[in-house]
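My questions will all concern the structure given below.
Missing here is one protein chain; the remaining ones are kept as they sit in the complex.
What follows is chain A.
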Amino acid sequence: MPPPSVPSLLGTEFPFNFLHAEIIKYYIEKHEANKAKRAEFLESTRLSEDSQILESDRNVYNHFALRGNPETRIEALGYRVGYALVEKVARDIPRLSTELEKMKFICKDFWMAAFGKQVDNLRTNHQNIYVVQDNKFFTVASLAEGTQYLKEAAIYLAFPAGVVRGALANLGIKSVVQPTIETLPVVKFNVHLHKSV
């Protein structure tokens, strides 16, 4: 049962899938365009005799000298979203004191509010690594089952990975979240916690 104060994504799933797909497409296209511009700029400076960067070119240079691939940018978007969303979801529940309680909260209430269902499997090796398994993850639920589109599906997990990382950060746990897929639509998130001893 989703917490009453937060509408689950099931009601608004359709528009989110469209928006998410467009965001991914935008970042990939921007990345390609930047790569092309960078290559073109390097070519033109190599061939010209005056190898100084003109003042007018400096802005252009700064613009695509910054490297950052689509995955990291989309994951950063998800971080901010997760940070805010967990504040709303964790509002009326009793205190979460232990790390395990926080992980269980993420896997049940937060996952329900953010991704429409609860997690199917949670495992830990008791050394700061948790493996969260969802057997029908909603961003890749509409892709073909099996192993046909593994590479293409990877980018569709960047945003949710950021959401989980942002949620954990707001609860006071610094972490690194890596999504992995073996067969669609079963998705596993490897959560590495940074323990401050």
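FYI, a residue touches a chain if its C-beta (ideal position, glycine included) is under 8 Å from a C-beta of that chain, and two chains touch if they have at least 3 such contacts; residues count from 1.
The definition used in the following text is that contacts and distances are computed from a predicted model.
**Student:** Using the UniProt record as the reference, specify the protein name of the hidden chain from among "Trafficking protein particle complex subunit 2-like protein", "SURP motif domain-containing protein", "DNA-directed RNA polymerases I and III subunit RPAC2" or "AP-1 complex subunit gamma".
**Tutor:** The record names the chain that does not appear here as "Trafficking protein particle complex subunit 2-like protein".
**Student:** Which residue among A:I93, A:I129, A:A144 or A:V176 touches the omitted chain?
**Tutor:** Checking the options A:I93, A:I129, A:A144 or A:V176, the one contacting the hidden chain is A:I93.
**Student:** From the list A:I74, A:M103, A:L122 or A:L171, which touches the chain that is not on show?
**Tutor:** Going through A:I74, A:M103, A:L122 or A:L171 one by one, A:L171 is the residue touching the chain not shown.
**Student:** In the complete complex, which positions of chain A touch the hidden chain?
**Tutor:** These residues touch the chain not displayed: 80, 83-88, 90-91, 93-97, 170-172.
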